[in-house]
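Not every chain of the complex is shown here; the ones you see sit where they belong.
Per-chain numbering from 1; labels A, B and C assigned in written order.
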Amino acid sequence: MRTSEKTTTYRAAVVGGSGFTGAELAELLVRHPSLELVAVSSDTQAGSPVAESLPRVRTGLDFCRHDEVADVDAAFLCLPDKAAAPIAKRLLDEGTAVVDLSPDFRLGIDDYREWYGEHPHPEMLPGVYGLTELHRDEVAAARLVANPGCYPTAALLALTPLLALDVQDVVIDSKSGVSGAGKTPNARTHFCSVDSDVTAYATAGHRHYPEIVAGLTRGGGHPDITFVPQVVPLQRGIQETIYVRTAERPAADDLRALYAEAYDGEPFVDVCDAPPSLRDVARTNRCRIFPTVDERTGRVLVVVVIDNLLKGASGQALQNMNVMLGLPEQEGLC
Amino acid sequence: MRTSEKTTTYRAAVVGGSGFTGAELAELLVRHPSLELVAVSSDTQAGSPVAESLPRVRTGLDFCRHDEVADVDAAFLCLPDKAAAPIAKRLLDEGTAVVDLSPDFRLGIDDYREWYGEHPHPEMLPGVYGLTELHRDEVAAARLVANPGCYPTAALLALTPLLALDVQDVVIDSKSGVSGAGKTPNARTHFCSVDSDVTAYATAGHRHYPEIVAGLTRGGGHPDITFVPQVVPLQRGIQETIYVRTAERPAADDLRALYAEAYDGEPFVDVCDAPPSLRDVARTNRCRIFPTVDERTGRVLVVVVIDNLLKGASGQALQNMNVMLGLPEQEGLC
Amino acid sequence: MRTSEKTTTYRAAVVGGSGFTGAELAELLVRHPSLELVAVSSDTQAGSPVAESLPRVRTGLDFCRHDEVADVDAAFLCLPDKAAAPIAKRLLDEGTAVVDLSPDFRLGIDDYREWYGEHPHPEMLPGVYGLTELHRDEVAAARLVANPGCYPTAALLALTPLLALDVQDVVIDSKSGVSGAGKTPNARTHFCSVDSDVTAYATAGHRHYPEIVAGLTRGGGHPDITFVPQVVPLQRGIQETIYVRTAERPAADDLRALYAEAYDGEPFVDVCDAPPSLRDVARTNRCRIFPTVDERTGRVLVVVVIDNLLKGASGQALQNMNVMLGLPEQEGLC
């Protein structure tokens, strides 16, 4: 885009720029026509140039400390659970619009306690759940938005239209790229542990499970859900194949129409006629969904793909911020 | 092994050495202490040295034509459906022990007709289904064995112990490496179609579906089955995550014991305490199975891994041949 | 970007949208603020919706035939050698600005004949060689620009500053992602041929060799060059490690300064202090270069990375078109 036409209105900060989602957001922000990246914080890298460790982020900024982020219109929190809430509170009090990518505001207090422990600011719950397509109006009215987890984003976009039928039983087989495990090296993210392999994990329960349940409940559904995440040898992307029993078996055409109507006009959601591929959503904020009926059993199958770091994290965060600030929802995204 | 100790007894041939499974078998056979590789056929490569196109196969043989394969004790057919049956018939008539890796003898006549068309030799059906662990005695008594498909091998090893319970409903989410699609290049096997991606396919029905159904029926089960295969970016390996509703919810310990007992003493099947990885079975004839209970729903989960080219094809073919010839079952395999 | 602010001035076409570079260009063009994508041609897919086979290209256009492309201000030719030149001629005659991504205008007539055969329009040679950073003024003045090959782009950006010294002897060890081999499936692009492997090819001579020689000659150098391309298991990106003997051994600091000065102010070229990674240039138009001195031998080492489909093809094509049309050079690129 023409630099001369950049009509920046808002000052924006990324709080927590050491990980994958913070880096992705910073990269999006330096290209955004209406948001100016004015701060990227990292307590461990404070003082060093951002562009040195993140060459894709074309900025002259140095990392600052988290507590130095102030005087901004918009903040994105890319921090671990429990670390995010206190900073969200401070920034909100200063009048900043906040999108929090941590789990701190995604769940009700009981679920939070069960899966994460004591919440630092329980009085701030429940938050506004920012699955933009499903909750656009609440997001527009909010000053603090809980950005959804990656698996739940894909699952809820794939399942919510089905709630118009009577959904009884759901199996979510999720495959995620390795960036979903974060940037900190460990035995499970070693190249030799991941390459040429597929590994199921967290079969006893994953923290995104209660978020998926809460999302479906919010939509009026109460199905029995099994959710199994798996790591596949790729960097970015989530594919979920979802198997659903509905009270009545839908016709394939009706099913297709149900989804087409649900996402009519949505710029970031495509309803497809064949199983989608990650290559069509990689490095975009898009979600592609293929709903079909297994003719032999009457089960509904839904295959969904997103880029876990964009629609599943930083892209959706920016989409939410665009909505919160009254900017065009697609601005700075593709 | 010491060459001097090789006590070869049987003359063996690979019919169809142009593809992945034929190459794999030829490589196994040159190292086998009791089988001597005396022929590798390929109508398209006849006359050229085997070791030139397959450097891993340390042999001085040239490829011959399929119809030149004769006077052998053991033959492995690595041919497409319908091409295998006539050659199987000829070799059987000559007294050769045959393991057929094609689908020609895996199904009953009706299923075969539905999924493949007219069978060239319907009078030869039904064949002996060579899932060795489940049908060892029939294999030992047979002169022609139908080697199972890759997906069914994994699925049936994972599901058969469960038939002791009342299995009602099965979802098989299968992920396969690209070698499962064969060696012929096409748009779906292009590196840029597969790398960094996960793609479901054949959602309207895959030819391994009737084989899985037949296998479970053989075991006494009649569940409702949904089977979705997916391609993942790796060369060899199949991982299946299988979701099962049983009439009664088993205790996790009982489930574990059920599998441990079913596969007690089996040299190629491991029952695991955590989701298995392909790296532990790659280039081996092993199968690793992790059965567990999803405590939230009572569903049984079974995760299973095999090398699709070995336990899912050429390795199991050799295992079957060892059994047919009265050799130690593990000979030449690891 | 805000759609409302799109101030489109120029009508643009991609001639040859079936391959990787055409798809990449079409995707760039739909987001470009000053160019409007009005045609994508493919003789084999004419009549079918572009977005169906290329979901990343958000357009309602159908593919047209090559000969239907007319009445456009800007055309990008993504065609094989010899097919491009006649279409370039027709469009030029119609007043269209043309960037040709084929090799048809990159070489002098003798080199072309040696490596490609008879040129369809020898009277049009020599073309303007569009390595933008090195030939910006000629590009600005041209109506037809020959877009450089992927390997030469990286090699010439890495080597040209060194011509200030007396370069005597050059070894270019190039590693390319598989997209460089094109979209047509063959044995060499099969996933199982590429994954987990590294393969040198064209050791007897690659068509990019004369282009590299011509580029260095244009810059005043006449070194002895060995160029070996290799395929590595990744989709997009070229890394070249280049080993250079110069008449006098430079000091490391002087070498660094030489490059810093050569690319001072260049928006798409970074001079680095450590070996660069493809992840820092993937899906961008950037080139990152690390020059250093092997202290043990006095040889200069230069490591360079680009995205072969962007700076090595479609990105640089758009960069050239921006320059030809007098638009900001970075417009629509990142």
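Some points to look at:
Operating definition for what follows: contacts are C-beta pairs under 8 Å (C-beta built on N, C-alpha and C of every residue); 3 or more make two chains touch, one makes a residue touch a chain.
This is a predicted model, so every value here is computed, not measured.
Count of copies in the whole complex in this file: 4, from one repeated sequence with 3 chains shown in place.
Please note the rule applied: only the chains that are shown with their structure count from here on.
With centres set at the average Cα position, the gap from chain A to chain B is 40 Å.
Measuring from the averaged C-alpha position of chain A to that of chain C gives a distance of 35 Å. Centres computed as Cα averages put chain B at a distance of 46 Å from chain C. Residue numbers of chain A whose C-beta contacts span two or more other chains: 195-196. Against chain B, in their complex, chain A makes its touches with residues 171, 173, 175, 177, 192-193, 195-201, 203-205, 209, 224-226, 228, 230, 232-237, 239, 241, 243, 275-279, 282, 290, 292, 294-297, 299, 301, 303, 305. The touching residues of chain A, counted against chain C in their complex, run 1-5, 31, 33-34, 55-56, 195-196, 270, 280, 283-284, 288, 328, 330-332, 334. Taken together, the chain C residues at the contact with chain B in this complex read 20, 178-179, 183, 185-187, 189-196, 233-235.
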